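Here's the structure, in structure tokens; my notes come after.
Removed from the display is one protein chain of the complex; every other protein chain stays in position.
Then we have chain A:
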Amino acid sequence: MATTSKQYKAIGEDLWKGRTEKINAELFALTYGALVVQLIQDYEDYAEVNKQLEKMGYNIGTRLIEDFLARSSLGRCSDFREVGEVVAKVGFKSFLNITPAVTHSGVPPPSRTSSTSQQSGGAGSSFVLTLDENPLAEFVELPDEALEGGLWFSNVLCGVLRGSLEMVQMQVQAEFLSDVLRGDESTEIRVTLLKYLEEEVPVGED
């Protein structure tokens, strides 16, 4: 039986409440901000900084998924649509205490004549997370050079999504569509499924 959206919200809420080690939000935001500023000073190229933030996020994500699965004890998601729901309502909630809104868009596989409902299991389906608040970017104002250089301040989140989903056999691409720090209306991340990863036999085993 598919878990409903409300149940996911409840799970997320419980996980957040049950987590005893919480951190001061200001300290968190200031630490992340200092990290980004340092990266900018080191690399001096905003595209490179974006890449590095994403890489860092990837490393975090690969480890984070284990913690998440252990605490939430959720089973395998039936389709990509459910992945989006779980990520938004349980994942983001339990780690950052925010619940981004999810907008799904599935690409119907060409072989099936799809009805009005979307079949979001195939590769190419995606969902967009709309964050109404971003704890990483409290108090941040981007200087002009960063705006022109194309810096995505919270790009680490994209890396986390990519890393964690890769560990559950999904290869995805996560990228920012818009960011309030850049003057856009809202902060949006699009996660696109590239393909499901087959279980690979480790090299060297028969």
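The rule is short, and it goes like this: contacts are C-beta pairs under 8 Å (C-beta built on N, C-alpha and C of every residue); 3 or more make two chains touch, one makes a residue touch a chain; residues count from 1.
Note that in this section contacts and distances are computed from a predicted model.
Enquirer: Between "Metaxin-2", "Large ribosomal subunit protein uL14m", "Presenilin" or "Sedlin", choose the name on the UniProt record of the chain that's been left out.
Expert: "Sedlin"
Enquirer: Quick one: which of A:10, A:30 or A:56 touches the chain that's been left out?
Expert: Of all options in A:10, A:30 or A:56, contact with the hidden chain holds for A:30.
Enquirer: Tell me which stretches of chain A touch the chain missing from the display.
Expert: These residues touch the chain not displayed: 26, 29-30, 33-34, 36-37, 138-143, 146.
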